[in-house]
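Report on one structure; see the data block that follows.
Every protein chain except one is present and positioned as in the full complex.
A, B and C label the chains in the order they appear, each numbered from 1.
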Amino acid sequence: MIRVQTEDFDLGAEIARMTDGKTSIGGICSFSGLVRDIVGEAGDTGVAAMTLEHYPGMTEKALQEIEAEARDRWPLDDVLIVHRYGRLEPGDNIVLVIAASAHRDAAFDACRFLIDWLKTKAPFWKLEETTDGTNWVEAKESDDTAADRWNKD
Amino acid sequence: MIRVQTEDFDLGAEIARMTDGKTSIGGICSFSGLVRDIVGEAGDTGVAAMTLEHYPGMTEKALQEIEAEARDRWPLDDVLIVHRYGRLEPGDNIVLVIAASAHRDAAFDACRFLIDWLKTKAPFWKLEETTDGTNWVEAKESDDTAADRWNKD
Amino acid sequence: MKLVYFAWVREKAGLSTEDVTPPADVTDVAGLIDWLKGRGEGYGEAFADLDLVRVAVNQSHVDLDHALAASDEVAFFPPVTGG
Partner (left out) sequence: MKLVYFAWVREKAGLSTEDVTPPADVTDVAGLIDWLKGRGEGYGEAFADLDLVRVAVNQSHVDLDHALAASDEVAFFPPVTGG
């Protein structure tokens, strides 16, 4: 399942919903991404907040395709992707991905795949507010490298 | 932090405690292991329950060493390992590992390291109850292989 | 043809969405960008470095040589930075 929303999410409640009444799940891997205040790092001035813009319609389509690809590659009992948009402050949740499987390796690999592909394929853009003003976060080459690991030959 | 307990754990509450008031965490990776009912798989008769025996004292020591090794290898904001013992039924939680870091790769790698090492180094033993009686679960070669990936040369 | 713009591409172009009818010789994404650049300074800035611009047609990522139809929704935006 995928969701795009402004509201926060509750990881514990999501996993409880996923496992309720089921006895086929052996492992659940989750990843949450949070707004990090990078004040104090070399060259940074601290992030007061960030605003996530997205492309309604395409976002849902892209996330559904990523979920489908994960289910195609690994034997998964369940998949959840939740991505927030709008204005968020340091410490706030941005994104949650969960993969549940009978097997631990499938849960881990699928979870990492979900976040790696999301980071290069889902149409979200971060506008950071710092003490120096606002700036659009630039895409990282390391994110491309991480996503490329999952490309099939 | 490590905990060995009979009670269930609450993943959402653990992560809320970990992130409360912090703005340095960029990513949190968690893995929960559950009792899986393997009825219906070839050669299996279904697991009615399992009882986890452990070695009080050594268990805590082993888990603390695993946490310390993870903190040594990756820049982590926080680590949690919770392992249950006693009688558990299909669908019940067995183990929870969480790694929080500024960076997603560190969170993922550390989380997987924690569970891989725990599975071959922490003194727990599973006694399965099936319709045919009880039997001690045998260690898997795949768990040794998974743990060996993290050995340094 | 519906055009949509996001993030700094939107800010430079100066609008978030518009309906356009490009001339018949605009047949692909690269041709559409060339035509837009002739329409005003904002477009020129938005499309100054095409290495920094990504394109989706009907909400799927495409390359610059992707062929266009009159009913297409074409989106321009920077490399994505979600997650």
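Note that a contact is a pair of C-beta atoms (placed from the backbone, for glycine too) under 8 Å apart; a residue touches a chain by one contact, two chains touch by 3 or more.
Quick caveat: nothing in here was measured; it's all calculated off a predicted structure.
Novice: Shown chains touched by the missing chain?
Specialist: B
Novice: Which of B:Phe9, B:Trp74, B:Phe108 or B:Phe124 touches the chain that is not shown?
Specialist: Residue touching the absent chain, from the options given: B:Phe124.
Novice: Write the list of chain B residues that the hidden chain touches.
Specialist: Per the touch rule, chain B residues meeting the hidden chain are 33, 52-55, 57-58, 61-62, 83, 94-95, 115, 118-127, 136-139, 143.
Just so it is clear, only the chains that are shown with their structure count from here on.
Novice: For chain A and chain B, let me know how many angstrom lie between their CA-based centres, rounded off.
Specialist: Going by mean C-alpha positions, chain A sits 23 Å from chain B.
Novice: What whole-number Å value describes the gap between the mean CA coordinates of chain A and chain C?
Specialist: The answer is 26 Å.
Novice: Residues of chain B that contact two or more other chains, please.
Specialist: If we look for residues of chain B contacting two or more partner chains, we find none.
Novice: Return the residues of chain C touching two or more other chains; collapse runs of consecutive numbers into ranges.
Specialist: Not one residue in chain C touches at least two other chains.
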